[in-house]
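Of the protein chains in this complex, one is absent; all others appear in place.
Order of writing sets the chain letters: A and B. Residues in each chain are counted from 1.
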Amino acid sequence: MIGLRGIHKTYGKVTALDGLELDVREGEFFCLLGPSGAGKTTTLKTVAGLERPDSGTVLLDGKDMAGVEPYDRGVAMCFESYALYPHRSAYDNLASPLRSPRHRLPAAEARERIGAIAELLGISGLLDRRVGQLSNGQRQRIALGRVLVRPARAFLLDEPLSHLDAKLRQQMRAELKAIGAVQHTTTLYVTHDSVEALALGDRIGVIRDGRIVQTGTREEIWYRPCDTEVARAFGRPRINLLPGVVTEDGGFRTADGKVELPLAAKAQPGTDVLVGVRPRDIVLGGAAGHELTGTVYVTEVLGRGVEVTVRLGGQQVSLVAPRGDTTGLGPDDPVRLTVRPENLLLFEADRPGRPGRLIGTR
Amino acid sequence: MTLRKRLLSGLADLALILYFVFALFPIAWMVILSLKPANQLFSTYFSFTPTLSSYRTVLGDSEGIPFVRFFVNSLVVSVGAVLLSLVVGLPAAYASARWRFKGSENLMFTLLSFRFAPELTVIIPLFVLYQKLGLFDTYVGMIWVLQLVTLPLIVWIMRSYFADLTPELEQAALLDGYTRKQAFFKVALPLVRPGIAAVSLLAFIFAWNNFVFPLILTSSEAQTVTVGALSFLGGDRPKYNLTAAAALISVVPPLLLALTIQRYLVRGLSFGAVKS
Partner (left out) sequence: MGWRLTLRPYFLIVPALLLTCGILYPFGLGLYYTLFDFSASKPQPDMVRLHNYETVFTQDAFWNSAWVTVLYAVGAAAVETVLGVAVALLLHRSSLVGRVLEKILILPLMIAPVIAAIIWKLMLQPSVGVVNHLLKPFGLGGVQWTDTPTGALLSSIAVDVWVYTPFVAILALAGLRSLPTSPFEAAAVDGAGWWYTFRRLTLPMLWPYVLVAVIFRFMDSLKVFDIIYALTEGGPGDSTVVLQIRAYLEAIRFQRYSFGISYTIVLWAVVYLAAMVLVRHLGRIQRKAAEAK
């Protein structure tokens, strides 16, 4: 549906997109995740025709979009700044696409459409107000309404929830997915929030320095992150990454020898590696899996679970355990941990400017 | 402690009042001078019989100085200069705020250098040139040269206003199906309207207050109030009361306008370098 082939874009000396390749399938909700400055917004604007790539091809429904004006691409976009006209009413903002010379819907029909959209988003009461008088959450809904009000073959959403407070963001996340139009229309959604990406995306693309480093379903990204940086990006508390080397017998050992683990993946003995294990995959006590022993460093209550940081020699790992399992646990208490071998991820060691890549399991 | 604080705060207020006496007394004194009858001009200072005769004389052209005409000239020339600068400057300001390219950067720098160039560098050659072209002592000649004052101001300040608008506003309009021209006129322009109003008034004030250009490039037909007011000081016996009346009349328009654009002054005066 949306295809980007080898897109390069520079602003002066700054490279925004560096040979970006992206495919969004018909009808799917695709999340583009990356830190600020990774090229997310530029990607969206390139699709919309608001930025012209220096080289590369933009395809919509398989057609080359070079030279096609933004409106004629038939995509609707929600900007991070919302781009609402502050001097006009909410109604006028929603009506803007319908009144444009290219669209020109009869006033009655437009009113009906806007009414329906306003109903859907729960903003019917706000239509007469000027945008300048609305709260951030209300503006966000108006901006979304402006995207939904006219038929589009794809929605481009640029961090639509980033200016909302945590509670409102969670609520809007649920609502957004429930909107029928969004369910049926190809959506390219940009965010820097990995929780949002995991919650919303049918598939997720991780963008870094103007390139897509990994594309996949949330399960693929979660269980097989392509490198340590992607692994760190998803999940809180963050994934534990223990530095060490591959031993002669293909196992793993930290520098002080306090942690030893068997490895399923094959790696050259003597290689510097990082072993990754997610906090929720480490079990306090437990029966099955490899055993480790250490002492408690600190515990922290996280709602239903408790985050326990455990010292393993010179290393620290964190784990999340159910509250019941941690009663009476205090600093310096000895603990026994178990990890199932299939939950271990093996990465090359990080090098400056280049995060360690995943070494295949099994 | 509180006594000391109140004392200090009183002293600070006193210092402020002292400064403002210094700042306002000359204006007040002009009012007094302009209301004095000619026979009490030098015999008294603060007690006199107020009269409007000085204003009548100045506005009645009776001293052989056509002051009303000068006033109209100032108006025409200043408004003309501002309008021309707006028509020419707004597109340039918009272009250089939205697209950084070599042409616009060079233009901006040249305009900024006008702001600091000694006026006579341009006026003396123009003095020669205007006489050849028949532009000496004409509205057109004055409006042209006043661009040196109004154009840099309008372009620089409007660029800073346009740069404060996120380009996403116009991009949204493009996606809504408007053309680039419509996006400029329907979206960007209405949003900077307060800025346009403020900078136009400020440019008007500067054009109105200008003195060197009309001094050298006009003689009678297109002469303005700033030069006109000075001519009351000439002659064998300087007419203090008439000079004061003429000076006051000529500062009324800029003062009134200035009070209406207070909020926007900081950006205007600093050429966009400081925003408030």
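Simple rule for what comes next: a contact is a pair of C-beta atoms (placed from the backbone, for glycine too) under 8 Å apart; a residue touches a chain by one contact, two chains touch by 3 or more.
What you see is a predicted model; the values in this text were computed from it and never measured.
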From B:V155, B:A172, B:V192 or B:A222, residue that would touch the chain that is not displayed: B:V155
Option touching the unshown chain, where B:I27, B:V72 or B:A197 are the choices: B:I27
So that we can see where the missing chain sits, which residues of chain B does it touch? 9, 12-13, 15-17, 19-20, 22-24, 26-27, 29-30, 33, 41-42, 45, 84, 87-89, 91-92, 94-96, 98-99, 101, 103-104, 107, 110-111, 113-114, 116-129, 144-145, 147-148, 151, 155, 180, 205, 208-212, 215-216, 226, 229-230, 233, 240, 243-244, 247, 250-251, 254-255, 257-259, 262, 265-266, 269-271, 273-276
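Please note the rule applied: only the chains that are shown with their structure count from here on.
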Distance from chain B to chain A - Cα centre to Cα centre, in angstrom: 54
So in the complex, which bits of chain A are touching chain B? 45, 48, 50, 69-71, 75-77, 79-81, 83, 85-87, 96-97, 100-103, 146
Chain A touches which residues of chain B in the complex? 166, 168-169, 171-179, 182, 187, 190-191
